[in-house]
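A single protein chain has been omitted; all remaining protein chains appear in their positions.
Coming up: chain A.
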Amino acid sequence: MSALLEVEDLTVTFRTAHGPVDVVDGLSFTLERGASLGIVGESGSGKSMTSLAVMGLLPPTASLRGRVSLDGAELTALPESKVRRLRGDRMAMIFQDPLSSLNPYYSVGMQIEEAYRAHRAGVTRRQARKVAVEAMERVHIADAARRVDHYPHQFSGGMRQRVMIAMALSTEPDLLIADEPTTALDVTVQAQILDLLQEVRRETGTALVLISHDLAVVSEIAEDVVVMRHGLAVEQAPAERLFSDPRHPYTRALLDAVPRIDDEIGELRAIDSIDVVGGKA
């Protein structure tokens, strides 16, 4: 049996005024069912473009080469209408900015129902609403039966991200991609959302791709980690090994930027200050 997600030699190219630019450059990784993978890298390293490429949501000015397969089905060879059926159903995604990712004009319940009904033909609004309330309860939104009719502006940032997660989970996808799900949130709320993602993964068995520029965040959750820089995977390894034995200088630099609990002074070193050898730039 094939792995749940297989990405092979993925290259994303933007047509720009200065000619084509490869923002993801020959990336490969696999993810087994129920497993978790972290993708870390600095801003602009191509993390979001990788996830959008998997979802088939790249902007129109981007083109894609390579192969992406979900559960044996080669997404990159399927027509858009077929990929659309899988998107939101077998694979779901949550985004960095929960404030702007929900439509301010519709109640959160309606937006969750919509996600569910898009993939369940013949489901009534009543049934979909029940699913929405349950999904909101699963992500621990108190008083979900009432909150379901509220609008995004009535929720805090953390709560909105919970709504996004509820929406993504409503169809019980095999794969959940979380692109910097906590970056826009307060530190305390960040931890709660990460805990939630962990819990959800345990309970539903969905596989998780967690994207972050913060190795500490990724290491808490992911079993395997891909370290990206300038569109390239500079290192791929199980999280533990990456911590105990980082091979690439860039990974070491990232690790040094992680504040350790045992580091009493808690000194933070910026990545820029470290000379990286062997990087692409």
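Rule of thumb we're sticking to: contacts are C-beta pairs under 8 Å (C-beta built on N, C-alpha and C of every residue); 3 or more make two chains touch, one makes a residue touch a chain; residues count from 1.
The rule is simple: contacts and distances are computed from a predicted model.
Q: Could you tell me which of "Cytochrome d ubiquinol oxidase subunit I", "Pyruvate dehydrogenase subunit beta", "Peptide/nickel transport system permease protein" or "Hydrogenase expression/formation protein HypE" is the UniProt name of the chain missing from the displayed complex?
A: UniProt lists the chain that is not shown as "Peptide/nickel transport system permease protein".
Q: Considering the complete complex, identify which of A:F14, A:Y151 or A:F243 is in touch with the unshown chain.
A: Final answer for the missing-chain contact: A:Y151.
Q: Among A:E8, A:E32, A:D71 or A:D97, which one is in touch with the chain left out?
A: A:D97
Q: For the chain left out of this view, which of A:R87, A:R138, A:R162 or A:R229 touches it?
A: A:R87
Q: Suppose we count only contacts with the excluded chain; which residues of chain A make the list?
A: Considering the whole complex, chain A reaches the absent chain at 55, 57, 84-89, 92-93, 95, 97, 100-107, 111, 114-115, 118-119, 150-151, 153-155, 164, 167.
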